[in-house]
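My structure is below; once you've seen it, I'll send some questions.
Missing here is one protein chain; the remaining ones are kept as they sit in the complex.
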Amino acid sequence: MTTKPLKLKELAKGEERFMHGHRMCAGCGAPIIVKQVLMATDYPIIASNATGCLEVSTCIQQYTAWKIPWIHSAFENAAATISGVEAMYKSLVKQGKIEDKQVKFIAFGGDGGTYDIGFQSLSGAMERGHDMMYICYDNGAYMNTGIQRSSATPFGANTTTCPAGDVIPGKPQQRKDLSRIMAAHGIPYVAQASPAHWMDLMKKVQKAFEIKGPKFMNIISPCNRGWRTRTDDAIMLSKLAVDTCYWPLYEIENGVTKITVKPKEKKPLADFLKPQGRFKHMFAPGNEWMLKQAQEYVDAQWERLLREDASGKDEAGEKV
Amino acid sequence: MGKIVAVTGNEACAQALKQINPDVCAAYPITPATDLMQRFSGFVNDGKVDTELVLVESEHSAMSACIGAAAAGGRVATATSSQGLALMWEMLYIAAGSRLPIIMPLVNRALSAPLNIHGDHSDGMGARDTGWIQIYSENAQEAYDNLIQSFRIAEHLDIRTPAMVCMDGFIVSHSIERVEYIDDADVKNFVGKFQAVHPLLDLDNPKSYGPLILTDLYHEYKRAQHEVMTKVPKVALEVAADFEKMTGRKYGLFETYRLEDAEIAIVVMSSAAGTTKDIIDEYRDKGIKAGLLKPRLFRPFPYLEIADALKHVKAIAVLDRADSFGGYGPLFMEISGAVMSMDTKPAMINKIFGLGGRDYLPDQAEQVLDELVKIAKTGKVENVKEYIGVRE
Partner (left out) sequence: MSKKFWETLPQGSVVLEAGSSAKFKTGAWRSMRPKWTEENCIQCMFCWIYCPDMAVKVTAEGKRENFDYDYCKGCGICALECPGKKGKKAIVMEEEGK
């Protein structure tokens, strides 16, 4: 199959595979991600979905937003469920019972269903080598149940289970770096993306679909309810996440790390944190240490990524 | 004609799965079911079956992958025991509610704590309300025969509901017995081609599985699921009739043994029925009219048919290889439910036996029958629920 040209005018002529009428909150990042992912390719796609905002708002009674075959079974098992679908496809094609139509398989899960409760199922499916892609839309908390902390919640964030209290000011821990953990599985493709950088996101999806085996994409997904922001700033915040290096855009292909979008000028982390109500207390007098600690963590992570990005290149800066 | 072999229950079930050749199996090892899928893996790796085997990292994922595979549109099987079934618990309901005819040999084993690997029915009884069909087998032959029949029952277009085929851990799964295998071609022909209903792999007609259903429809979906279960006994009997034509081996919803004119009866499932039958013979020789009823179909439970079979009996002992702590044994509760419809109600006692693989010995059956003789004479029950074979 030829790779689809990524021009918005051309893409806009195509048929939507994810429909309006879904009931995600106004201004949610997740449906933007889903539509960009499905639009990036013309391959037939079958998707599974972990229980969560995306699942619960896109398939209610007789109303489904999905124009592709789609299955939700439970919270912690989107990867195992799609691995079963993929295994059946493989079996029936092998037996000549159905034609091979180069179907691609995706599991969608939020950070709760991916980093936490679904982590074992995800790790298992990746290790088994199913020809599938897992896409995590990471909004940094259990938003569907009402903004509880997850292992993807950033340091300091105020959530309903780690509120910014008088003694404990928000989440004490840094977030789990799941993209790295997935790369450590030795799978052929891992990437981080952002819906603001639609071209980068779609290129990564296209690239992933040309690779056989398990793939993982982690995509930042602003949530105005949980982040305590305006309904119109999901794309602006996705950009700031990249520009502050809070959410670097990179890919790890067969173990080689490449930063795909390098900010022209690295902005201070506070630029990303400030517009979000969940970090409000970090800007209060006396909490300067929190901002400092958050910035130091992001800096260290970014420096490490730069080193890894450089290590895969020759002196001329070309990838080897 | 088939072939007569000396095999374990696990080996017989692995053979049945080999002959059925499911499109996908997803499984995780657990004692005592491990050996079943281990043998089946050998068939896969030797190219004896077309099955795509998914060797998952947990039973939760095993059932999740089975659900994905069954929704995709093909024949699916797995196997488990005990803690494995307990870990699947959430997904059992989803398989049944999604009406996916997944087949699962359940090698019955006790539940922890304390940890124990031996046979009792605690696992199966815990899955009683999941919406799965449950068939219990006395020996390796029955496990083999029931497993083959279960595909026809579960996949029947009026049913489309998952089924577990149970046999006692170690006692049946690991004991070598005489088993009559059916010819490969006959099994294939008996089970027939898989008919997909709403397959996800039908790309031209995309479907969504697993919607959110709230207060206005959930109740109706459960009503529909209940209705399906009411149709299972008829289908099970039709399948059994076809099976008898092929093999000469007769199966019903339950088995009765010298029950027609019995005054006292033991109701017991699975391997313990064999021992009980021997002791009933001894009591018959002494002129005591004893009989046995062995449920085969536990879900759905054939209340009316069992009531009819027991209606002339004066005293009944229900032997449970599981307990419902704070309640009567689960089988006792079902038989009580059956008895409710009788005009003249028999006296009933409940014995909890054989937990964690504790041997069920002839003297336990004798003890129960002696008590029944006394109750039949006096009509008096001193103690409804009691543990037997317990060290005191």
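Note that the chains take the letters A and B in the order they are written out, and that residue 1 is the start of every chain.
Methods note: a contact is a pair of C-beta atoms (placed from the backbone, for glycine too) under 8 Å apart; a residue touches a chain by one contact, two chains touch by 3 or more.
Please read these numbers as outputs of a predicted model, since none were measured by experiment.
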| item | value |
| --- | --- |
| Which displayed chains the hidden chain touches across the whole complex | A, B |
| Given A:Phe119, A:Trp198 or A:Trp227, the one touching the chain that is not displayed | A:Trp198 |
| Sole residue of A:Lys4, A:Arg23, A:Arg180 or A:Lys207 that reaches the chain not shown, by the stated touch rule | A:Arg23 |
| Listed residues B:Phe170, B:Tyr209 or B:Tyr328, member touching the removed chain | B:Tyr209 |
| Among A:Asp42, A:Glu127, A:Asp177 or A:Asp233, the residue in touch with the chain that has been omitted | A:Asp233 |
| Residues in chain A touching the chain absent from view | 8-13, 16, 18-32, 35-36, 58-59, 61-68, 195-196, 198, 230-236 |
| Residues of chain B in contact with the chain not shown | 97-100, 160, 197-198, 205-211, 213, 217, 220-221, 223-224, 227 |
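In this text, only the chains that are shown with their structure count from here on.
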| item | value |
| --- | --- |
| Whole-Å gap between the CA centroids of chain A and chain B | 44 |
| Residues of chain B touching chain A in the complex | 23-24, 26, 50-52, 54-58, 60-62, 64-74, 76, 90-91, 94, 98, 200-203, 206-214, 216-217 |
| Of all residues in chain A, those that touch chain B in their complex | 44, 46, 48-49, 55-56, 59-64, 66-74, 76-77, 79-92, 94-95, 97-98, 101, 103, 120-121, 123-125, 127-128 |
